[in-house]
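What you see is the complex with one protein chain gone and the rest in place.
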Amino acid sequence: MVTMSASFQLEKIIFSRDGRRILGPITHSFSERGFTLVIGPNGAGKTSLLRLLHKLQEPDSGYISLPLGKNGVPQRQSFVFQVPILLHRSVFENAAYPLHLSRGSSAQVREETMHYLEMVGLNDNHGAMAEDLSGGQKQLLQLARALITRPKILILDEPTSNLDGRSTQTIEALLADQYRIDTRIIMTTQNVVQARRLASEVIFIHEGQIVESAEASAFFDKPLTPQASSFIQDGIVR
Amino acid sequence: MDDLWNGLARGTALVLSFDAYLYEIVLRSLKVTLSAVLIAALIAFPVGAWLAVSRFRGRRTAIAIMNSLMGLPPVTVGLMVYILFSRSGPFGVLELLFTPATMIIAQVIIITPIMASIAHQAIGDLYASYRDLLVSLTATRWQTVMVLIIDARRALLLAGLAGFGRAIGEVGAILIVGGNIDHYTRVLTTAIVLETSKGDFGLALGLGGILILLAVILNIIIHHITSSERTRTWSP
Partner (left out) sequence: MRYLAVLITYLATLSGISAGATEFRLAVTTTFENSGLSDVILPQMRRDLGITIHALIGGTGQALRWGEAGNVDGLLVHSAEAEKKFVSSGFGVHRRKIMYNKFVIIGPHGDPAGIASVDTINDAFRKIKRSRSLFISRGDDSGTHRRELKLWQASGYDVSKFNPSWYRETGTSQGATLNTASGLNGYALTDQATWLNFSNKGELIELFSRGPLLRNQYAFVSVNPNRHPSVNYADAMRIEAWLASPHAQKLIGDYHINGKRMFIPNAQTGSSKKKSGEVK
């Protein structure tokens, strides 16, 4: 069910898998702008939440409404997977794929693709097979592919958890750039320090529930719940 | 043992001397079987892909049927095609019996199930890894099938080779529907039957040797493709 709204609205969402309840019931209204970090311990349901927002999964019950643009049509969203999903093709073809789907191939598409590859530093090996890239490079490729459609909303599932410091830095810088041009970013992480660096807003999830959600500085300086406190301090919930 | 050596000697001599009869038969075998593989691929690959990406009631039954059709005895297929294309049969007006056309049709029926099955398996595996991405990019059903077929082309090539192997060595069906007519529907396998029945083991062995050679070349190609596949996955 799609209603008029400027951002994601979750209404009594319940999501289970294999008979086990993963999320919910959750009712939450996302803000229209911001760089939201969804944090919480392992298995809390962070990934599932993101997948629901991107319609990779349907909730068992409840409603999710997607953000609409000025023309009443859902806004463009891109998703970056924790483990990169790449086609058995070259770097270039992977990055160009979303454009290829909507516009075919053309000089224009080629130009745009190279632009985004340049942005992530992969233009030199654009002809290499994607599977031959390093972990960090693969994630950068995913990011280039996600950005190439100029999304209004960018959803990332733990994009840097398997990467080295250098790649993490590069990606965080790119995300900061996106935030600056008003892209709505929703991202998960296990890393509290990273959350501090990036977030404008934090959603803390524990055992399938949104336990706390607040503006970033408010959350980190004065967490309202003991679970949040514990997590901020030690990275686990006692 | 004498027969074997004499036969091999005679066979080798024929091959090396570019014996016209021999080469005509080999060429026709390749023409018929390659046509069959091509046509079968045009049917089997979309069907296999579609079954891999669609969800509909009865899908499991469809897959089970496709797999069990692999067990169709080739000679029975030949008999059924003969009856259908006989002048007394429903498709007799097409005048295709005892021509290479019905041989191709029979071979297509025989090899499509195995090619569809292999395609379905390979494409299904690839679909499992691509699915989230394709959903995320809102790819259409058609776009999904295309990207899967293109990216799974190695496996599909192997499916084609499997079909080729099965067709090139088949003899019962094409003997019935083709009639083993000299200079027209005689191919490697049916020629072997004829020459053997004349007691002329030399030529029969020569032809048999070529059949074996084709199978060996096939296997080398398969080995080459699959091993180069393996080296890929080792990159860090």
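Chains: A and B, in written order; residue numbering restarts at 1 for each.
Throughout what follows, a contact is a pair of C-beta atoms (placed from the backbone, for glycine too) under 8 Å apart; a residue touches a chain by one contact, two chains touch by 3 or more.
Just so we're clear, the structure is a prediction, and the values are computed from it rather than from any experiment.
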Among the chains included here, which ones are touched by the excluded chain in the whole complex?
B
Among B:Ile25, B:Ile63 or B:Ile104, exactly one should touch the missing chain; which is it?
B:Ile104
Of the residues B:Thr33, B:Thr112 or B:Asn180, I need the one that contacts the missing chain.
B:Asn180
Tell me, which residues in subunit B touch the chain that this view leaves out?
31, 35, 39, 86-88, 92-101, 104-105, 179-182, 184-185, 194, 196-201
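Operating definition for what follows: only the chains that are shown with their structure count from here on.
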Could you grab the centroid distance between subunit A and subunit B? Build each centroid from C-alpha atoms only and quote it in angstrom.
47
Using the touch definition up top, name the residues of subunit A that touch subunit B in the complex.
54-56, 78-79, 81, 85, 87-89, 97-98, 101, 129, 131-132, 134
Can you name the residues of subunit B that touch subunit A in the complex?
126, 129-130, 132-133, 135-137, 139, 143, 147, 151, 232-233, 235-236
